[in-house]
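Supplied in structure tokens, the structure appears directly below.
Yeah, one chain of the complex is gone here, protein chain that is, but the others are all in their spots.
On to subunit A.
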Amino acid sequence: MLKRMLFIFLSFGVIAFAANVGDLTNVKTLKVDRGLTEAGKSCVECHAKLTPGHVNDWKESRHGHVGVSCIDCHSVKKDSPMAAQNCEGIKGTEIFVSSLVSPKTCERCHPNEVKEFQQSGHARAALQIQAKEGMISLMEYFEGRNHPDLKHSPEATGCMQCHGSIIKLGKDKRPTAETWPNYGIGNVYPDGGVGNCKSCHSGHKFSIEEARKPAACASCHLGPDHPDIEIYNNSMHGHIFNSEGSTWKYDSAPDAWEPGDYRAPTCATCHMSGIGNLKTTHNVSKRLKWNVWMPISKTREGGYETAVKDFENGKITKGNALAGNPDGSAVARTEMEQVCVSCHTTTHTKNFFNMADKHVELYNTYATDAKKMIDELTKKGLMHKDKWSDKAFKIWYHLWHHEGRRMRQGALMGAPDYAHWHGVFEVQQDIRELKIIYEKRIKSGKIEE
């Protein structure tokens, strides 16, 4: 008897547990009636049961507060390339929707944010990959082994998760598995929209607090080639954030998020926020003096990013690697210094950038020497045809793409371990190795086995 009771008791426990685990939210019986259209209401009410996570996020968002609901962003005109009626509730009606929401929708209410974004380096993220033959061959041919069925997995699970993809649709107007889902920042949508607001303001809640925290940038800006979150953590800014950032205020209005709300900057503070006289911008390249990701660093004198404009004119291009401030790199630096001096003295700021700039220039001397050796070897036919199995090429690649970026980015963002041990120390080791191979090949006139 006792056993049976215990068993029944346990069964109830298991059932109750299972019932609650699936319950992500308390919105299952949501009834809304505050200025939404009939269709808008029925989306919210039905999706509260179907996809409670989505509705729960929306419920806590500013969009929810001002009456912008599912249908306002997800509905498209019947003649849109993305128009579908896969949802049972709208089949046969005049309403067409798409799971994809392109920046062309966001810009109806946020035109300046989208425009600034499109003038920034972020906007080229997906297009530049498609424009570079070398990138496609690395992803599909070398990494994907040119396998007829499997060759797209490296880009779908890797590159485009951050960079974004040119999203393709299947017959049912649903996006293909090769191109979506991803949180890539430079997504290209079938309606021609470029960009992805939810990369930083994750879907359905679109929170400003979330985007202002380093975590928003960290999911992409990490790892051997641009360890920006590690760099941040290594810096004094990151140290302060990590010890007390949970107590700061993140929801002040744009242009009004000032020191005091926080005690150290996050990524957003320096690269985007309005501080003092500086205006908020979604152009993350606007305050950058240098391009620190290319093989050799140049100052950013290219004005605005051009990839989106090119795409609108029917071309897929690499964009403008030297995009930055429309008034040139000196103004960009002045703007960044304006951020710094809201907490630091001018001497502190100037001295810091003085030495950081020298570190970038020092890197350039290494890169120039290395490039000269590679160019000469290439000219003399002393490089492997398959460059990924060429030792000299691999050293050069790591020198600029990994060690060199860490050296430069570490210096410009105050991260000693990255500027030095992961940076210049590795770079000087690389160039020694490269020089040995170079001299061997020049002397013998052939590629070593």
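FYI, contacts are C-beta pairs under 8 Å (C-beta built on N, C-alpha and C of every residue); 3 or more make two chains touch, one makes a residue touch a chain; residues count from 1.
One rule holds for everything that comes next: contacts and distances are computed from a predicted model.
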item: Which of "Amino acid ABC transporter substrate-binding protein", "(4Fe-4S) cluster-containing protein", "Cytochrome c-type protein" or "Cellobiose transport system permease protein" matches, in UniProt, the chain that is not displayed; value: "Cytochrome c-type protein"
item: Selected from A:112, A:157 or A:345 as touching the chain missing from the view; value: A:112
item: Candidate in contact with the missing chain, chosen from A:78, A:91 or A:379; value: A:78
item: Contact residue for the chain not shown (choose from A:53, A:192 or A:224); value: A:192
item: Absent-chain interface as seen on subunit A, which is shown; value: 35, 66-68, 72, 77-80, 107-109, 111-112, 115, 192, 312
